[in-house]
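Shown here: the complex without one of its protein chains, the others still in place.
For clarity, chains are labelled A and B in written order, and residue numbers in each chain start from 1.
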Amino acid sequence: MSSQAPEERKRRKIRLEDLLNNNIWDVDPRPHIKLDTSKCRDCNYKPCVLLCPTGCYTTHGDDVLFSYEGCVECGTCRVVCPEEAITWEYPRSGRGIHFRFS
Amino acid sequence: MGLDIIVGIKYVPNTTNVNIDPKTGTLVREGVPSVVNPHDLVAVELALRLRDRYGGSVTAISMAPPHAVAGLEHVLGMGVDRAILVSDRVFAGADTLATSYVLAKTIEKIGRYDLIVMGQETIDSSTGHIGAQVASWLDLPYVYYAIDVEYTGDGFIVTRELEDRVERYRLAKPALISAKMYSLEPRQVTLRDKLRAVIERPIETWSNKDLGLDPNCVGLRGSPTIVSKVEFTPKVPRKNIIFEGDLREAVRKLVQALVEEGVI
Partner (left out) sequence: MGDRFDVIVIGAGPAGSSAAYNLAKKGFRVALIERGRKPGSKNMFGGRVYAKPLEEAFDGLGKAPIHRWVVKERLSIVNKEEYVTVEYTGRGRKSFTTYLTDLTDWMAGRAVDAGATLITEVVVDRLLMRDGRVAGIVSGDDELEADVVVDAEGVNRLVLERSGLVERLTLRHVALGVKEVIKVDKGDIEKFFGLGEDEGLAWVFMGSVSDGLPGGGFFYTNRDSLSLGLVIYLEGAVQGMRRHIYDMVEELRIGPLFSRYVENGRIMEYSAHMIPADPRAIRPPRLVWDGLIVTGDAAGLLINMGYTYRGVDTAAYSGMLAAKAIEEADGDYSASRLKRYEEMLRNSYVGRDLEKFRGVHDLYMNPRLFNEYPALLTGLLRRLYEFDYEGYKFSKAFSEARRGLVSLPRIFLDLLEVYRKL
């Protein structure tokens, strides 16, 4: 929450982090997606970064950092990755994202 | 020989992302699904490992409204043998004293047990009282923060882990322990066990008809605790500053910023 006037705040983007805070996950302690980051250095467009809707992939210089906790299991990164750097499984035991209003 | 183990399970709202309505300032509870208290899954894991090691059985018990069967199905899917849902309107509104009383009476009625395993605490109330209270109702030896148990036939050697040391206790059976949170990774639900849970449905529901407890000792009436007020701590806005430059430079800026903020 900021000290902005409400009118102004309404027209402002909500940070991705805050947007995601509306979702419910039961995060599996074991990552369901594994990334071989060594392959990312040679990846030209790094499409996962702009296309992962929940921002699980971020760049840090030439490196790509990955965190699986906010994943909504859409599968996009698996499809767009040209380097086969991603090992992609569904979370088990009903864990992961729990959609309620979609 | 074999070990008969009882595990306590609480079915709690999954509030990992606590979302506060900006208009009303209250918790958004709409459609929040429940999960088995994550720390209880550690208790289940410990119990299952002991059963796998020594033989015997694991029974899960939960005092909760009827929708908690889904949580019991989840732990049955992990391999728990049998589950008892303790559910009755008169149990509603219980504080820890009334809760532990019902649980203790449930365990008494089950009768045959060598070990009771609880979670360290819950994510929705986190008093950590239940273990100790059930132990006193049943007059059992109690060790918390347990990470491992060795069965000696007439009792247990329980290893508990504190911040600075590891301790070992020798307990006579039956005994109660609570499993240290995060100490074990709970196993996954398997097709085989879930199928058994769904088809054989080894879940019993006990009401106060089965337990026959004095209504004045359970539920809201049996709860001496009065919650006078609940306040939410304000969400502290984060600054999200990214410090550029090489490592040395970035750390210098970070330290400077922390000093300016009065953090260090």
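The rule we apply is simple: a contact is a pair of C-beta atoms (placed from the backbone, for glycine too) under 8 Å apart; a residue touches a chain by one contact, two chains touch by 3 or more.
Bear in mind that the values here come from a model prediction, so they are computed numbers and not experimental data.
Asks: Since one chain is left out of the picture, which of the remaining chains does it touch in the full complex?
Replies: Checking the complete complex, the chain left out touches A, B.
Asks: Among the options B:Leu41, B:Val90 or B:Val189, which residue touches the chain absent from this view?
Replies: Residue touching the absent chain, from the options given: B:Val189.
Asks: Even though one chain is hidden, which residues of chain B still touch it in the full complex?
Replies: 21-23, 30, 33, 70, 74, 77, 188-192, 194-195, 198-199
Asks: Name every residue on chain A in touch with the hidden partner chain.
Replies: That gives, for chain A, the contact residues 10-14, 16, 19-20, 22-23, 26, 45, 47, 49-55, 72-76, 78-80, 82, 88-102.
We take it that only the chains that are shown with their structure count from here on.
Asks: What part of chain B is in contact with chain A in the complex they form?
Replies: Residue positions touching the partner: 14, 16-17, 19, 22, 31-33, 35, 74, 77-78, 185-186, 188-189, 235, 237.
Asks: Under the definition above, what is the set of chain A residues touching chain B in their complex?
Replies: 1-2, 20-27, 29-30, 92-94, 98, 100-101
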